[in-house]
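Only one protein chain is missing; all other protein chains are in place.
Chains here go by letter, A, B and C, matching the order in which they are written, and residues are numbered from 1 within each.
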Amino acid sequence: MPPAGIWIDGLIQSCIYMTMAFGMVLVFSILGILNWTHGQFYMLGAFVVYYAFTAVGIPFPVAMLIAGVVVGGLGMLVEKLIIERVNIPSAQGALYVTVATMALIFFFEGAASMLFGMQEKGLAMVFPGVLDLGSLSVSYQKIAVIIFTLIIMTAMYIMLNRTKVGLAIRAAAQEPDAARLYGISVKRTSLLVMGIGCALAAMAGSIMAPVYAINPFIGRIPMIMSLLAIIIGGLGSLTGAIVGGIILGFVNSVVAYRLSYFSEVVLFAFVIVLLLVRPQGLFGTPLK
Amino acid sequence: MKRWYNIATMVVITVMVLGVAWAPRPAHAEEPSIIKIGVPTAMSGPAAAWGQAGKAAYETWVEVFNKAGGFRVGDKTYHFQVIHVDDKNSPEGGAAAAKQLIYGEKVKFLAGHWTWNFPAIAAVSNPAKVIFMTRTGNEAVPGGVYNPKKMPYVVFANPSHEQFTSDCLAITKAFPKYKKIGILDCTLGKGIGWDYVDAALDKEGVRYHHEWFPVGTQDFAPYITRFAEAGCDIVYVAGWIGEAMAFAKQRWEMGYKDMRVGHSGPFITPLAYLGVCGKEAAQGFIGQYWACWDFKVTKVKRTYVKMCKEVMEILSEKQGKPFVYTGWIGWLPSHLLILSQAMEKAGTVDDPDAIMEAIRGGTFETTTGTWTMSGAETYGSPIVFGCPSALSTIKGDKEVYLSEYPMKPLP
Amino acid sequence: MPLLELCNVTKFFGKLAALENINLTVREGEVLGIVGPNGSGKSTMINVISGYYRPSRGTIVFNGKKISGMRPDRIARRGLARTFQSNVLFEGATVLESVMVGSYLQYRTNAWQSFFDTKTYRDEFEEVVGRVLDLLKTFELFNDTFLPAAGLSHGYQRMLGIVMALLANPTVLLLDEPTTGMNHEEAMFVVENIKKISAQGTTVILIEHNMRVLMDLVTRVVVLNFGNKIAEGTPEEVMNNQEVIEAYLGTEQL
Partner (left out) sequence: MRRIFDYKTLIPRWIAVLLAVPFIILPLFTTNLATLSMIILSGIWAIAAMGFTLILRTGQFSLGQAAFMAIGGYTSAILTVKLGWPFWPSFLLAGVVAGIIAMVIGSVVLRVGGVYFSIITLALGEVIRIVAMQWEPVTRGSRGLITGPPDPIPLGVFEINFAVSAVPYYYFMIVLVAVTGVIFWQIGRSRLGGTFFSIAANPILAEHQGIHLMKYRVIAFTIAGVFTGFAGSYYAHFLSTMTPYMLGLWESIQIMIMSIVGGVSSLVGGPLAGALVLYALGIYLSRLPVYGIQQLLFGTAVVAVLLFMPKGTGLVDLWDKFWRKVFREPEFYEIPSVE
């Protein structure tokens, strides 16, 4: 039985992967494409918060919201200017979107390393201090991570289930054609969803900014991890994304604790086997 | 009308792009009195911070060195010129950079300081009879790629495993109270002769525990816990800057406050650590140190100290804020000093064999002290010298001299 | 012995049974019509026979071989070709390309012969092309040979589908609503061709809404409703069958 520190760590990781994967699946369920740039939006979110907090001196929660808005807007821009124009209605469409978003990975990383430099930056001063509980101790930052993630997830839940927008989104996700009949503009919905998804990625990044070091390349691992989380949960299933994120987070940290550096091969092998025996994941709808 | 405007802009853009693309590299004057030194170093990737900070320092130092009169061979005066090429911090990048420097720039000397792409660069430079002064290299262990018979044109400052050993010993000498040292490295560093480090530590009676983490790890909690369970009270991180910072921060957050952390690299600036780790967590963080004017054990020639200080001042003025990175001092300047003195001894600048002859077993004044090529009994090669593992630690927001451990050849 | 035989074939989608205990025997050389209101399981039946779906229960025997549960391509190789209602196009292909791809089963030479472009392959290729162009001529598609298939009218796309099915040199041809979306002339033209085909000894099973078409084409009719076979026999018998009339009056006016 791993010590409590490992479980807390697993919880923290679950929080990132959950938030990331949720945004990704949201985009996938509406646009039907995987946004491979998701990790770079995570990175940009972290940088926005960093500068908003250190340079401008905006309080952290506000800075987080700002990051969400800014990067969400950026995501909408990407959707409007690139994805929408590249995503032609044919078998090839998804292919071109994949290529475009993957090219954007290089674009954003290059831009970030030009603008912000490659040196590690940090926000350790946001919630300094450690809560000491005798045997184990938790830093206030990690507590903040958990709280913020809960807030964001609840907000998403309310948004999706209690508001007209959310209704429209879910409708467009389940029955695009029917939704069109009911006068829901799928175009606008997908634009909105892209914004929300990227905002979520940015939020994840900004939550993590005080915990990890910030550099232009921090987006890559979370991107792949949330991809795996989605596969575990099942492509296109929102609950799947959350559950997958939680599973991945804990598995990641417990396996690393048991087998140290063999953890990554275990993860990938696990996902390959899962894809072969049950491609639809835990919650996805079975394929023909 | 508008169409013409568009076409015109298109043309302009194309011309500009082509201009940028085909722009010839700045032509290097080919006077005989300039010695070109190729420096394959990391300008991108996780070690970019070191590479970029180093580049500025090296170029300034070379200016200062040339201004001070360069060096004389026979009756001619020679100046150095350094050409940096990004090796993308990877072996294939290093090989490509070395090829570009040797065949493209026609350099006769390489001086680099990265570890895990040394073998690739050496494989390119050695057949071309290009003298490669490397600060650290992976493969100098018996059975490794480096073989003094096959690679007569490679000069080591100190191979990776020797540096790590010496660092660990320096730490344990500095803090006798720590009972067990944990050694953390990225899986990238697995193959660089840790078994020799272990042998040396065993001989000195130091207790240690190894851990490796996969590339790109951000979350070190599992490894911290494993170290804690192994009873390590000080951990030496042989990874990149970011990883060392993350480790220090997270061990603090997990409540292992008295688990001390050291790093195999020098500080760029302590402020980065304060930013990433937080003030308390960064206190007592150990890094490498090269501000030779503080050295207690190793004696350094005053002129060199003055030079280095001058460079630091110039750079501070240039960037407007104090330039506190001292890691560069032990690297390129010492290589170039050894090279210049060897050339003076050999009386030639373009006969690699003669120069290597002068280097073998010779004694040289460098920015890190006086070194006699002392590797003979270690590697069966007389072309390995040492470096002091000089350590510093973070106090407040300053980096202060801690201790040093003059390198002795390994058994 | 019967050429094609379905016994107790059942197909469930989730809980809902699209086909229930269908028993059917198809004799050599006949033209069998399958009729029924929308959603009565006609297309499902074709899909089950051609292997697109595997039946939940029951067996399908073709030429004395059990084909239920086989992959579609294996079934097609045995000489059981089909057309699709909508999905008939190779995206981005011209008519000729489509039929050339469709003529996969026409070749005896293997892929490597075609790769090395041997004499035998070239001869066979010319021969196949000739056959293909003749077929295109008979179906009035020759003038469009080099045009993108997507540009054809709906009716002609159907004909293209039939041509491709024929190129799988079938002994049984399954036609899924071959004449819907055609005007009367086109429909009649297709009917004529189907007659020709069956005259050459190919057994034809077709789904058809248009009773007039059915009447002068088929020798036997099977009526499906809610996945059950409610009647079987010559068109006349079926037309006078009370149950059938009700089933139809319930849905569409005759």
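In this section, a contact is a pair of C-beta atoms (placed from the backbone, for glycine too) under 8 Å apart; a residue touches a chain by one contact, two chains touch by 3 or more.
As the structure is a computational prediction, the values presented were derived from the model and not from experiment.
Participant: Identify the visible chains that the left-out chain touches across the whole complex.
Facilitator: In the entire complex, chains touched by the missing one are A, B, C.
Participant: Which one, C:Arg27, C:Arg71 or C:Lys137, makes contact with the chain that was left out?
Facilitator: C:Arg71
Participant: So one chain is hidden, and I want to know which residue out of C:Ala93, C:Met211 or C:Ile230 touches that hidden chain in the complete assembly.
Facilitator: Of all options in C:Ala93, C:Met211 or C:Ile230, contact with the hidden chain holds for C:Ala93.
Participant: Out of C:Ser50, C:Thr179 or C:Asn225, which residue would touch the omitted chain in the full complex?
Facilitator: Considering the complete complex, C:Ser50 is the one touching the chain left out.
Participant: In the full complex, which of A:Ala4, A:Ile58, A:Leu77 or A:Ala111 touches the chain missing from this view?
Facilitator: A:Ala111
Participant: I need the residue numbers on chain B that touch the omitted chain, in ascending order.
Facilitator: 20-23, 25, 43-44, 48, 52, 86, 90-92, 95-96, 99-100, 103-104, 116, 119-120, 123-124, 127, 138-139, 144-145, 187-192, 214-215
Participant: List the residues of chain A that touch the chain left out of this view.
Facilitator: Residues touching the hidden chain, for chain A, are 34, 82, 85-86, 88, 90-92, 94-96, 98-100, 102-114, 118, 216, 224, 227-228, 231, 235, 261-262, 264-265, 268-269, 271-272, 275-276, 279.
Participant: Please identify, in ascending order, the residues of chain C that touch the omitted chain?
Facilitator: Given the touch definition above, chain C has residues 50, 52, 71-73, 76-77, 81-82, 84, 87-94, 96-97, 100-102, 104-105, 107, 111, 114-115, 117, 125-126, 129-130, 133, 145-148, 164, 167-168 touching the missing chain.
We adopt the following convention: only the chains that are shown with their structure count from here on.
Participant: Identify the chain whose mean C-alpha position lies nearest to the mean of all protein C-alpha atoms shown.
Facilitator: When every chain is reduced to its C-alpha mean, the one closest to the whole-protein mean is A.
Participant: Could you put a whole-Å number on the gap between the CA centroids of chain A and chain C?
Facilitator: Here chain A and chain C have centroids separated by 48 Å.
Participant: I'd like the Å distance between the centres of chain B and chain C, where a centre is the mean of that chain's Cα atoms.
Facilitator: Distance between chain centres, rounded to whole Å: 74 Å.
Participant: Could you give the separation in Å between the centres of chain A and chain B, each centre being the mean of its C-alpha atoms?
Facilitator: Here the centre of chain B sits 37 Å away from the centre of chain A.
Participant: Would you tell me which residues of chain B are touching chain A in their complex?
Facilitator: That would be residues 44, 46, 48-49, 52, 187, 211-214, 216, 218-219, 221-226, 241-242, 245-246, 249, 252-255, 268, 272, 274-281 of chain B.
Participant: Touching residues of chain A toward chain B in the complex: what are they?
Facilitator: 2-3, 5-6, 8-9, 12-13, 113, 118-125, 128, 130, 132, 136-139, 141-142, 212-213, 215, 217-218, 220-221, 252-254, 256-257, 260-261, 263-264
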